[in-house]
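Every protein chain of the complex appears in place save one, which is left out.
Naming follows writing order (A, B and C), and every chain is counted from residue 1.
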Amino acid sequence: MFHKLTARLEGKPIDATPPSNDRGGFWRSLDEIRDAEVFRDYITERFPRFAAHLNVDRREFLKLMSASLALAGMGACSREPQEEIVPYVNASSGRVAGEPRFFATATTMGGFATGVLVESNMGRPTKIEGNPTHPSSLGSTDIFAQASVLDLWDPDRSQVVTRNGQIDTWENFGATLQRRLAALADKQGDGLRILTETVTSPTLAAQIDQLLKRYPRARWHQYDAINRDNIYDGTRTAFGETLDVRYALDKAQIIVSLDADFLGAGNARVRSARDFSHGRGAADGETRPNRLYAAASSPTLTSAMADHPLAVRAADIETAARNLAVALGVPAGTPAEISDESKTWFAACARDLQANRGASVVIAGESQPPYVHALAHLMNHALANAGATVTYSDPVVAHAENQTTSLRELCRDMDTRGVDTLVIIGGNPVYSVPSDLEFKARLTAVPFVARMGLYEDETSAACHWHLPATHFLEAWSDARAYDGTATITQPLIAPLYGGKSAHELLAWLVAGTLKSSYDVVRDYWRPRLGTDFESAWNSALHEGVIAGSMFPQRAVALKRDLSIDNRPPPASTDDSSLELVYTPDPSLWDGSNANNAWLQELPRPLTKLTWDNAALISPQLAKRLSLENEDVIELRLGNAMIEAPVWITPAHADRAVSISLGYGRTRAGRVGNGRGFNAYALRTSDAPWFAGNLQVRKAGRKYALATTQHHHAMNGREVVRVATVDEFERNAALRGAQQHQATRAASLYPPFKSDGYAWGMTINLSTCIGCNACTIACQAENNIPVVGKTEVARGREMHWIRVDRYYEGKPQAPRTHFQPVPCMHCERAPCEVVCPVEASVHDSEGLNVQVYNRCVGTRFCSNNCPYKVRRFNFFQYADQHTESLKAQRNPEVTVRMRGVMEKCTYCIQRIANGRIEADKAGRRIRDGEVITACQAVCPTQAITFGDLNDPASRVKAVKASPLNYALLGELNTQPRTTYLAKVTNPNPDVTAS
Amino acid sequence: MAQVFEPRLVLWLKLSALAVVAFFVVVILIWRISIAPHPSIGSPVEQIVPFSHKHHVSDVGLDCRYCHTTVETSAFAGMPPTDTCMTCHSQLFADARMLAPVRKSFASGQPLRWNRVHDLPDFVYFNHSIHVAKGVGCETCHGPIDRMPLTWRTATLEMQWCLDCHRAPEKYIRPRDQVFNLHWRPPGSQLILGKKLVEEYRIHTSSLTDCSICHR
Amino acid sequence: MPPAISSTVDPLDESRLKVLKGAYSYGSISDKISDIVLTRPTHWGWIAGFAFCSALTVLFVAAIAYLFYKGVGIWGVDIPVAWAFAITNFVWWVGIGHAGTFISAFLLLLRQKWRTSINRFAEAMTIFAVAMAGLMPILHLGRPWFFYWLTPYPDIMNLWPQWRSPLVWDIFAIGTYIIVSILFWYMGLIPDLATLRDRAAGRASQIMYGLAALGWRGEARQWHRFDTAYLLMAGLATPLVISVHSVVSLDFAIGNTPGWHSTIFPPYFVAGALFSGFAMALTISIPLRAIFGLKDFITARHLDNIAKIMLVCGLLVAYSYGVEIFMAFYSADQFEEYMIMNRMIGPYAPIYWIVILFNVIIPQCLWFKRVRLSVPTLFALSIIVNVGMWLERFMIIVTSLHRDFLPSSWGMFYPTFWDWAILLGSVGAFGWLFLMFVRFLPAISISEMRKLAHDKKGGDL
Partner (left out) sequence: MSSDPLYGLIAEFGDEKALVHAAKRARADGYRRIDAYAPFSVDGLSDALGFRHDRIALTTLIGGIAGGAGGYFLQWYTAVIDYPINSGGRPLHSWPAFIPATFEMIVLGAALAAFLGMLILNGLPQLHHPIFNAPEFDLASRNRFFLCIECADPKFERHTTGEFLTNLQPLKVAEVRR
């Protein structure tokens, strides 16, 4: 495989690296770049079907109401046009035609890597899976990784070099840069500044170091709008050195989160979710689940999973932390008073922590000030958790300095004319830098600003040069995971739009010569991979990780002169004033995903909003200010003001308004432009995460928001079954019995015998964290179209697996439940009986199949589906015009036409391939051989899928659990998809009081 | 009172009625023919190079798999890359006019573009490898390919055509080692042999007519 | 000559309650009815109505064209409310159709003389209503051009309809219903067409009517076979009409949606069908008798009888409403209970209460003879019931669907312009067809009226 792989990657035209003898190769002529010869050949060779329309088509991406004539849909009886077959020219690529292949690489967010395996269909990257050998993936991924493949094919990506907005060429840029570098060389690079995002790439860091060596007076700044400043400052406060902190959640029995969303955000999201769910486990109901206390201002995935959520203002978390610390005997001065409710919470929390020394953990959130982090470290030391559940290592980020400070300095120097050449690589500072730094205005003062980016965005507009960057699937690079483990990220396709990678640009800056990123990365690792470089390199590519590159644990000691108890308690913000909290957007993050339609349309885990952000407030506050959903309010902070619609959010801290970053983009692309409201306009560098004294005024307008769930209570229906551990242990048997008679109820009809396979699925509600990864993985796997805001607002979203979110209890402090709902594949499927044309029928393996080409669209099946999992193509939703988007699609799945019903198929294409392979080998499909997309992606492995006729299958074992129950089983639909009741582990003391 | 309908008028009416009926019959026939899924059965498909299976299989004696390399492993039988052609044609007929496109492709790296002979709708998923593995001969679907100077289709590829075999595979399947033999004839009764092979190759006839076997 | 039509008379004057007023000879009856078609100049009322209906028909056609071009997405339908206006219209129109068959077939079996003068146009009403109904399920398909896949025919896919689906039953029920209705209607027309043939002045119309009359001679044996066949057809049409709306009701009762899954639906729907059907019969006959001066043929007696039947059907419908509520709570099924409560106080509550007002409360005034004999009141009432019954179907379909089992997937339905266009358009098309009918075919059965006159000579009616 290795030599095939490398051969494939070196042989033109897939090769992302021009041959080094080709001198002029780097600065290709404009024309070459424009109609990307390489790409054209490549496409023509690999997927002829769309070779015909290569002038990449700019028709509107979300143009859903296709203008195709109604009768154009007559697939069944209109004659197919003459189609072509186009073979390879040479077979050296070693690819088996028609068979997908997987390549290991890594996606990065905030600089940190998540290892992935990318599925390539005839050379087209179409789907991303987790890499089991990668520490921060363990085979799972998150929504961002899943969606990143869509960015690759985004027709809005920048495709040409521009100078002051005019199309220009790489040569001209090269020449210009030459001149400047010459000038810079004389003054040792004084005035040369590099601004990048957070960098963990060893190669890139090394390149920049070389640059700084060559130009000693140049400077390198890193900035991410959502960064780890507080974490690093926290360790500096506590230990006097910059450290990365790792949490072994699987070893922790008691987990306390101080506004930390380790499940939904942070540099180890996926891994933390996996570890947390291990502690949650409880598929059997034997092992006692861990207990999670989570204090949060704006509800997060983590606080939603908490046995004891506590909604407090971000500013009050410090007080809370102090109280907790004091209760644990950590000298934290005399904390301010807190509410009685909080008191009991902290008392119980402290008792639990004390009782679980060494098996508990206190985690402070990235948005909390260093002081809170320091407190957390102290508590973890006091509880002997340090070294057990909490470990430390050198910072994974290269030059982990305070990014905000660094940025301030850059701005200061801009004012003092200290900057004359600024190279911005990635990021989007003009959009995302705190408003008080007025980055855009300052930028104009800089004589020469070159910017390399994936999109021609707000920043590009303010720069002299824009250089198209490569997508991570287009170029060689490397990156480190949260624990320092390094991955070589290899390209799967030549740059679609003639982009260059940061490595190539820096190679040029350093040496002034062409060097392909492939060579750059190899040259960096050659001395570092031991004697037998090639095999080490190949195994690194194959495994997706570089063996032994993980950062070792560091023994750390608290600063001796550490004095936190004499720190004055924070000025107790008076109760009348409101607090504004900035949160990363669950889908758009810092805004870099704004043009990704999958993420835009993905319902936010808690609000279930799509296509917009909103000002989230608690029900109590809404009542006091007499606000309703969709009321537009003015948020005024100092003299900055933005407007945003209100969305009432249970479990939100009272007297606080939270709004997510990442919206209000103006140059994101056709998908992201002008959506939502830009919270950066209020954000300031000294209060990057929350600010007091927010003024709110009703604007007297309404702004329509598109949500996918209008009702949040279960109306006393047994939809999500929940029990505390104790309750469960009391009547486990009973529950088991109940549900068995529910699913196996008597029926008038003789059962259909299925001696072959009998596919079934279970979903564990105890471990489902509601992250939506399944939804978007399914979207990527099954060519599910995006319908746009108006259609979502009309209740026409297309997701095959949705995650229902229910609230239970008091609106201000409710319990939150998530329930993923795919097709139940009922054995007595109500949808099938009413279909007049046999489009919805059962197959002999118990699948409820939907035959698109037979469907006439009566929609009777949807009416008759109690679970409402069926989705209808009210219009021609699947984009028939944008060629690059066609290239993204999964060739194994039919692209649905207008007027047909569709729904979850249990990834029947994967089953079919598994069946065929097994049949050819003359054996049965092995358990775990067929993995559905949702199952594969799930960070907590809440989904189990397999053959119920296989006595040894995992799914059969799980279904034997007393927790197993059928949703709406009383309807005797006999679903193949069942749920494991949710088991929570609240502290009896708290629940009692 | 005068007759409203004189005999002549009646006759005329009857004739015109006939004419109307005839007209509609003709129109419907024309319509059916025009939308018939595959009017091109039996008529060779125009190709950039007049490739003759007859020559390469019957005369030269190439095995199907020499060019269609992935037929046993993949859904797609595989089309020979240009260099497969050139292995011979760099020597044989090295400068025949009709091979010009092949040489051009080899030189320029531009692939040859063949017109599809067998084209299934996009919502049908056919897998060569499993059919080969279960003893469906090339000839069974592709006809006497070794006697085709230019290639044409011999099967309608309509759903009922697929079902014909999926409902009763014993009518068609042959021993695995005879799959690529274009002249194989059952030694005795096909049905008896077929039934035996269905057993032997574990062909689950019960599930062969599931919609999900071909549609996804 | 017929006597002058006097409208100002004491409503309780018994003479107005005759089935056939005034002294008519076979000749005068024949002339009076056939002249409407053959010689009488077009009435301004007809022209006005025709212009109006034509406009609506154009809208209908436009709406359908746009629908085929864009897709059903132009309507307000969504998930969970995947059915709305189209199916509501369907059920409504089928229901309206029922009165015609009921009058012409069932009353014939009961030897009800008063049916004679209204059965012809009632049958026409049936045919046109069912035609509108038949269109709706096709329009509401996602891929309407494949509607024929619901019918059994040998195709290259070797596939057949899925016989357990009520929609397939619909195809057979509606198909049979429209065919039988047309046959029944046409059969009755044959002798009248002969009359028109023989009385037509122009050659063209002679030939047209002559062709349609199939050379009917009115020979005794022909009459004998005609009578037998007509009676048998009536015998067949009566159970048919019951079955049709029962099948329509099964479209819902077979489903498991709370509010649909109910055994009372067949009789409930049939009653509702007759209710709206007779209402429509009134809506049509009242202007008809005024415009074409047929008050001697369609007398207060007819209106009175129709009103009485409406009253009975209305009571049956009211009973069904009651049973629905009772069963919901008696079943102790939380979904059923919620469904009823949701209808009464949920987002669509106003519709529920309008339905109760229009279909249950207001029709109670039909107990009073004075109301039954006041033509304007009857007309207004018929309109109210028509609207009420349309809303009832909307209520059953939409308020059941929009909140079914899982609260997470509850939703709302809001009609769009195109929903309304299809509804009003179908009303226009229906009116258009009906106006064409009264213009070119005898709206009252001439031969049966002659028979009526003959019977009248025997004894008073």
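By our rule, contacts are C-beta pairs under 8 Å (C-beta built on N, C-alpha and C of every residue); 3 or more make two chains touch, one makes a residue touch a chain.
This is a predicted model, so every value here is computed, not measured.
Undergrad: So one chain is hidden, and I want to know which residue out of C:Leu183, C:Ile362, C:Met412 or C:Met436 touches that hidden chain in the complete assembly.
TA: C:Leu183
Undergrad: From the list C:Thr228, C:Thr263, C:Ser331 or C:Gln364, pick the residue that touches the absent chain.
TA: Only one of C:Thr228, C:Thr263, C:Ser331 or C:Gln364 touches the chain omitted from view, namely C:Thr228.
Undergrad: In the full complex, which of A:Gly674, A:Pro750, A:Gly922 or A:Pro951 touches the chain missing from this view?
TA: A:Pro750
Undergrad: Even though one chain is hidden, which residues of subunit C still touch it in the full complex?
TA: 25-27, 30-31, 152, 158-164, 166, 168-169, 172-173, 175-176, 179-180, 183-184, 187, 190-191, 194-195, 197-199, 210-211, 214-229, 232-233, 236-237, 239-240, 243, 247, 250, 447-448, 450-451, 454
Undergrad: Counting contacts across the full complex, list the positions on subunit B that touch the omitted chain.
TA: 1-7, 9-10, 13, 209, 211
Undergrad: Can you list, in ascending order, the subunit A residues touching the missing chain?
TA: On the side of subunit A, residues 747, 749-752, 827-833, 835, 838, 841-844, 974 touch the unshown chain.
Methods note: only the chains that are shown with their structure count from here on.
Undergrad: When the C-alpha atoms of subunit A and subunit C are each averaged to a single point, how far apart are the two points in Å?
TA: Here the centre of subunit C sits 58 Å away from the centre of subunit A.
Undergrad: What is the distance in Å between the mean C-alpha positions of subunit A and subunit B?
TA: Inter-chain centre distance comes to 46 Å.
Undergrad: Can you list every residue of subunit A that touches 2 or more other chains, as numbers and ranges?
TA: 76, 838, 841, 854
Undergrad: Two or more other chains in contact with one residue: find those residues in subunit C.
TA: Within subunit C, residues 157, 159 contact more than one other chain.
Undergrad: Within their complex, state which residues of subunit A touch subunit B.
TA: Contacts found on subunit A: 41, 44-45, 48, 75-80, 82-91, 96-99, 756, 838, 841, 843-845, 847, 849, 851-854, 892-895, 905, 908-909, 912, 916, 919-920, 922.
Undergrad: Give every residue of subunit A touching subunit C within the complex, in rising order.
TA: Result: residues 65, 69-71, 73-74, 76, 709-717, 719, 791, 794-796, 802, 804-806, 819, 821, 830, 832-838, 841, 854-860, 862-864, 866-868, 870-876, 897-901, 967-968, 971 of subunit A touch subunit C.
Undergrad: Report the residues of subunit B in contact with subunit C in the complex, numbered from low to high.
TA: My answer: residues 1, 4-5, 9, 13, 37, 156, 158-160, 163.
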